[in-house]
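Shown next, in structure tokens, is the structure this report addresses.
Note that one protein chain of the assembly has been removed; the remaining protein chains are unaltered in position.
The block that comes next holds subunit A.
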Amino acid sequence: MASITLTNVSKTYPGAAAASVSDINLTIADGEFIVLVGPSGCGKSTLLRMVAGLEEISGGEVRIADRVVNRVDPADRDIAMVFQNYALYPHMTVRENMAYGLRNRKTPKPEIEARVAEAARMLELGPYLDRRPRALSGGQRQRVAMGRAVVRQPAAFLFDEPLSNLDAKLRVSMRGEIRRLQRRLGTTSLYVTHDQLEAMTLADRLVVLNAGRIEQVGTPLEIYHEPASTFVASFIGAPAMNLLDGEAAAGWLQIGPHRVARQDQPGSGPKLSGPVTLGLRAEDLIPAADGLPFRTDFVEELGAQRLVHGHVDGQPLVVSMDPSAPLAEELRLTIAPDRVHVFATDTGKRVAPAPVPGAPRPAGVPA
């Protein structure tokens, strides 16, 4: 058990013009489950590998349990890692795979056996202990990889996209299993994924990365309800938040000539004027008698919800609707003023509603 602290951590590959990861500051509390999420090439794996010690740290400091580990060998950092392709030793049995790290640490034999047995029981790997990895299914291999991490009883688990090689159904169940296991062991965890759903469901706190920088840190709900930038807004949540070019004028937020919300509502932040980017979640848009004119292009039926793709003032928009409602070519849509996210058009940063300490939050947003 330990906290992990990253201070101004950056990584520049030799010969590369720009840094792959720059100026990352992050404190992971003891026992916390942090998910690093971002698109491919955003530096999330690099960051994880720097914590693991598999990648040299170009600048800044990584501390695990209050010890600077910049120059410490991966084996001595007291961490365990689960790889995307599991990286099981193909010539060893499941038992040997799990015991290998302990054997190298000169752990006494009876203790190794006890720990492997315990991990096998926890991960339901008992019947497979004497099999080779190739005789196991993907999910079982994944569990062996986790078992290998668990038996070490490390200060922290590092997961590098561990579920992306599994099929969708298995992914969901393994997700639950990872969460349960982490809760039960209370081990600090750092988890890398590009799947926003995985990130939302697993994390105590999310770290959204973009182009090697932290875009936002927060609980899944904070990030969902108060995305700090258009990047986060479009990355977190399914379907992605609608981002439309709008304008702030005369106390109103508008899309073209159509008024979306008044600006002087409580909680809508400072008054703006000029072009802005408006973020509207598909699930916040409500059909009404009057409002934004919406033309339907096509419909996606998901069973519990219906996604209607269309456009407002020539800009594409997705609306989530009640599947039992009748379909219509043309609709009018409204949205609660405090659910309209406003971003600066040039920087993409959130400008309103700005999270004000103590201000009333939309329902469901934890303080």
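Following the convention adopted for this analysis, a contact is a pair of C-beta atoms (placed from the backbone, for glycine too) under 8 Å apart; a residue touches a chain by one contact, two chains touch by 3 or more; residues count from 1.
Heads up, the rule we're going with is that contacts and distances are computed from a predicted model.
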Name per UniProt, for the chain absent here [options: "Aspartyl/glutamyl-tRNA(Asn/Gln) amidotransferase subunit C", "sn-glycerol-3-phosphate transport system permease protein UgpE", "PTS sugar transporter subunit IIC" or "Menaquinol oxidoreductase"]: "sn-glycerol-3-phosphate transport system permease protein UgpE"
Selected from A:Ala2, A:Ile34, A:Ile79 or A:Ile214 as touching the chain missing from the view: A:Ile79
Sole contact to the chain not displayed, among A:Gly59, A:Gly101 or A:Gly256: A:Gly101
Touching residue (missing chain; options A:Gly15, A:Pro90, A:Pro110 or A:Pro257): A:Pro90
Those residues of subunit A which, in the complete complex, touch the missing chain: 52-54, 73-75, 79-81, 83-91, 100-101, 104-105, 133-134, 148
